[in-house]
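Excluded from the complex is one protein chain; the other protein chains are retained at their positions.
Per-chain numbering from 1; labels A, B and C assigned in written order.
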Amino acid sequence: MRRVDAYHALTVVAPGIADRFRPGHFVTVAVGGPRTSTLTRRAFAVHDVKPDYGGTVELVFTVRGAGTAWLADRRARDPLDLIGPLGRPFPLPRDPATCLLVGSEYGAAALFALADALQQRNCRVDFVLGAASSDRVFGALRARRMAETATLTTRDGSLGVRGSVVDVLPGVIADTHADVVYACGPMSTLSGVTAVCAEFDIPVQVSVEELMACGIGLCMTCTVPVIGDDGVTRMTRACVDGPVFRGERVRFDDVGTIPFDAHGAPGGDRAR
Amino acid sequence: MRRVDAYHALTVVAPGIADRFRPGHFVTVAVGGPRTSTLTRRAFAVHDVKPDYGGTVELVFTVRGAGTAWLADRRARDPLDLIGPLGRPFPLPRDPATCLLVGSEYGAAALFALADALQQRNCRVDFVLGAASSDRVFGALRARRMAETATLTTRDGSLGVRGSVVDVLPGVIADTHADVVYACGPMSTLSGVTAVCAEFDIPVQVSVEELMACGIGLCMTCTVPVIGDDGVTRMTRACVDGPVFRGERVRFDDVGTIPFDAHGAPGGDRAR
Amino acid sequence: MRTYLAHVELPNPILTASGCAGTGRELAPFADVTRLGALTTRTITMAPRAGRPTPRMAETPSGLLNAVGLQGPGVDVFLARELPWLAERGARTVVSIGGGSVAEFSALARRLTDAPGVTALEVNLSCPNVEDRGRVFARDPSAAGEVVSAVRTAARYDLPVIAKLQPDVADVVAIAKACVDGGAEALSMINNPVGMAIDVDRMRPALAAGTGGLSGPAIRPLAVKCVWQVHAALPGTPVIGMGGVTSGRDALELVLAGACAVAVGTVLFHDPYAGHRVLRELEELLQERGFDRLADAVGLAHRPSHRTDREESLP
Partner (left out) sequence: MRTYLAHVELPNPILTASGCAGTGRELAPFADVTRLGALTTRTITMAPRAGRPTPRMAETPSGLLNAVGLQGPGVDVFLARELPWLAERGARTVVSIGGGSVAEFSALARRLTDAPGVTALEVNLSCPNVEDRGRVFARDPSAAGEVVSAVRTAARYDLPVIAKLQPDVADVVAIAKACVDGGAEALSMINNPVGMAIDVDRMRPALAAGTGGLSGPAIRPLAVKCVWQVHAALPGTPVIGMGGVTSGRDALELVLAGACAVAVGTVLFHDPYAGHRVLRELEELLQERGFDRLADAVGLAHRPSHRTDREESLP
């Protein structure tokens, strides 16, 4: 357990997960210990895996509520109950391409393993990382070291450009001639990023976050309206069918609703 | 936190409790930590108080279920939430007397502070301590050291006399010419001790144990049928009106029932 | 942070729940009972009652089962020894009453109505109706309405009558409406739903009585639902919310659902200081959210929702 600015970084020995990990995967963690009243697992993107001790997994998180507070309290060698790797990872380009990685707040954490994988495939990598304030911009140093360019933004202007990652995106895309964008962060950010990419007509892969009760496809609580290959919008599980989707397929404006034209939307049948 | 044979001994810095402690008092402990699903406090007799660190309180317990398991896991300097001292302590004889202290299992723990107090009043103290097996006889050494006599019993015969504290009681009372008996242990033991004392026509003070949701007189879950000074049986709270009662006042055979002649027993009025 | 139960003003909205604060005396070492919004007595019955055999409690996940059986000394001793102690100190006292028949409820109301120190009467409808094979009044709109109206008639016109409801009914709104139609000025909810635990070692019910009332945080979602539904149907009726409140956040949840006062029950067993703590926490939360008056927050979660709400909650 380490502190990294506003974040906690937690390294867990988990060879089974480290082995099968691909960038974009997440894990779920049981929180609260025995007899806890907090029932649901918490989802975290895998920040990094290392070969130490047979395979370790690193998570980066902010304390939000009870579960993350408990997690931040763990001491070395405390056992932890993880399930993973989960979800559909980021698809990688077949041929070398220029890839722009956009991360907001802790969303940035998921992008570094992706950057490694892309560089191994001889892709050019650029970063745009943003947050509310400088201490919440995750991985700025590492991004600067490894990428062609790294543009930083903060809402309060305490680091880099004042504003959001979306504000600087058109400029960065133009400068880098990005072929594809990968984005991680809150829905509103992903929505903005997707809109910019549509303007530039370049593909964008987004990793979405929706409340998850199970993380493994059982419960149907994590659905997002996503347009399928057949053009039909379905309430699609973020945990097993995502969390990575093609940005233009996600109906960001309709998140939190059932779009009237979604498959099975209310109208005919009315059972609960 | 120490292990003493089958027991855990836990020392807590609690000057406010140590200050006001008298033998027979108990405390309640919140278990499970933040967001636990275990709501009720656990009651423990105070084994000892010491002046260190402004005043410490020592508890002795066996692991029974979730709460005591959690307690056994505490490490040095972990904070603990205690309320106490609670209950009515053992009444002490005005004049020097021969006092026989009878403890079964962890019930023995509550008797040593009492023995100290009695000896300070120039009482003679004898012990009868018993348990299922030798590792569960608490405080045998200390009893031997401090008391005139210490008779030990185990159900399996692994230490002292094979049998229960009740079995040896008539002999010990006869030998020691006890003026008064104090007893701590399960209801069945207290019932047996009280019956023997009745035969010898000597007073007995028993400390009873009933499930307690609050320990401070709010909830009425801890009641025991006790005969009052006026001869009327009332469902009496063990936590604030006890846990120490005169043995002959407790209707042991009727514990777990509402005696038909108890004040307010069903018959006339029937609201829930 | 004043609040009103009908026309009666309370200095603050935190009450104790019936059966969870003893006679007031037991709480006194931990809390100044006069600084509570009000103290609710355990349910007072006409005759003394010995209650149920022990075991009377069992712990369940985030919950507590109890089967105390309304143990108490009866209304005469209550009036002679318990109420005066509270009245002398100036505590506001809501007297909970219970009976097995409409007649018993109205007799209790008559006995209590002129006693000094009674702030309101709370009608505990979770009592078995001896005239209906023990079915509790709270489960039947007409029986509930009848009891309330008898109490309303028997009590002095200016003494508010509060009806206390239970969540395990087919339609809590129907019961609430019947009570208001019967003359209840306020509603109290929720009383314990009936639950049960089995001791798997003894292979017996954990409680001597078999079933018991479930309380504690486990039931808070049921309480929020009842308060929400009843406030939606009867926005003008003051509601005392209770059920698993342990913190100011929990109290605020009930306030936003529609409660204008909140009672603490089971939490007192764990933290007898909880009354004042919950009040302080609630005040802070309201302040942080820019409320000057409690009344402005009551039922606020009912306002029509905006699409931007979700974005606002994102980091």
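The rule is short, and it goes like this: a residue touches a chain if its C-beta (ideal position, glycine included) is under 8 Å from a C-beta of that chain, and two chains touch if they have at least 3 such contacts.
Keep in mind that what you see is a predicted model, and the values were worked out from it rather than measured.
Undergrad: Check the whole complex and report which displayed chains the hidden chain contacts.
TA: Result: the unshown chain touches A, B, C.
Undergrad: From the list C:Gly37, C:Gly63, C:Gly98 or C:Pro160, which touches the chain that is not on show?
TA: Only one of C:Gly37, C:Gly63, C:Gly98 or C:Pro160 touches the chain omitted from view, namely C:Gly63.
Undergrad: Among the options C:Asp32, C:Glu88, C:Asp114 or C:Asp171, which residue touches the chain absent from this view?
TA: C:Asp171
Undergrad: Of C:Arg49, C:Arg92 or C:Arg139, which one is in contact with the hidden chain?
TA: Considering the complete complex, C:Arg139 is the one touching the chain left out.
Undergrad: Residue by residue, what part of chain C touches the chain that was omitted?
TA: 55, 60-63, 65, 139-140, 167-171, 193-205, 210-211, 214, 216-222, 224-225, 228-229, 244, 249, 252-253, 256-257, 285, 289, 297, 300-301, 305, 309-310, 312-313
Undergrad: Extract the touching residues of chain B with respect to the undisplayed chain.
TA: Where chain B meets the chain not shown: residues 35, 37, 62, 105, 132, 186-188, 255-257.
Undergrad: Can you list, in ascending order, the chain A residues touching the missing chain?
TA: Touching the chain left out of view, chain A contributes residues 30, 37-41, 83, 210-224, 234-235, 240, 255-258, 262-266, 268-272.
In this text, only the chains that are shown with their structure count from here on.
Undergrad: Round to the nearest whole Å and give the separation of the Cα centres of chain A and chain C.
TA: A distance of 45 Å separates the two centres.
Undergrad: What whole-number Å value describes the gap between the mean CA coordinates of chain A and chain B?
TA: Their C-alpha centroids are separated by 57 Å.
Undergrad: Hunt down the residues of chain C that sit against at least two other chains at once, touch-wise.
TA: 61-62, 217 - these are the residues of chain C that touch more than one other chain.
Undergrad: Send over the residues of chain B in touch with two or more other chains.
TA: 37-38
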